[in-house]
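What you see is part of a larger complex, with each chain still in position.
Letters are used for the chains, namely A and B, taken in the order the chains are written, and counting of residues starts over at 1 for each.
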Amino acid sequence: MIDVLYFAWVRERIGLPRERVETSAATVAALIEELSAREERYAAAFADLSAIRVAVDQELTDMDAPLQGVREVAFFPPMTGG
Amino acid sequence: MDIRVQQAAFALGQELERFAAGRPDTGAVVSFTGQVRDEGGTLASMEIEHYPGMTEKAISAIAAEAVARWSLTDCLVIHRYGRLAPGERIMMVATAAPHRGDAFAAAEFLMDYLKSRAPFWKKETGADGVSWVASKEEDEAALTRWDRTP
């Protein structure tokens, strides 16, 4: 079980801020494929992966990051702080 | 090193006054303050979302990197989240160093990284409705200038 978090317009498109996901996906990319296959709103949120950033256990990483032993994955658009 | 992520407003003058005071090894103090522009009167409000837990970690890592790269005597980051009106202050950074070059470089480095590597997202409510602020290519490009600099 992994906590999956969504922020900004990713959260709005998927329609929830976080959920617990039962998955055996080996990587972030595989998890996105699983989610996108579930429902149209996930497919819509993940349609353009160049617009998606990912953090694994609160560290920025990329789509190839492994999920073994991971507790938390977050998806969001490019950050706009400052 | 003082990192704060908060909903409440901060007192810019008091913060800088306190940050700069009582440190006789500091010759240079640089501050940056970000404010909500009213975009010619069209902006009604800005909402800042963040990722509690990761935000503090990400800012701390950026600040630690600045301290490692430049000769700093101290640095401060305050970043707000939640709903802000035009003219309100969003955030501030301050850097203290023996010499001005280090203080300026570290402050710009902090801003460039906070802009694109700390988990904040801005949503604007204006004349055209509600929209998420898009990241700018120039903000991503700004990071590359720190690749070479010691």
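Annotations for the structure displayed:
The criterion applied here is as follows: a contact is a pair of C-beta atoms (placed from the backbone, for glycine too) under 8 Å apart; a residue touches a chain by one contact, two chains touch by 3 or more.
The model shown is predicted, which means the values in this text are computed figures rather than measured ones.
Protein chain copy numbers over the entire complex amount to A x2, B x2, going by this structure file.
FYI, only the chains that are shown with their structure count from here on.
Computed from the mean C-alpha positions, the centre of chain A lies at a distance of 26 Å from the centre of chain B.
Across the complex, chain B is touched by residues 5, 7-9, 55, 58-60, 74, 76-82 of chain A. Residues 34, 49-51, 53-54, 57-58, 79, 90-91, 111, 114-123, 132-135, 140 of chain B are the ones that touch chain A when the two sit in their complex.
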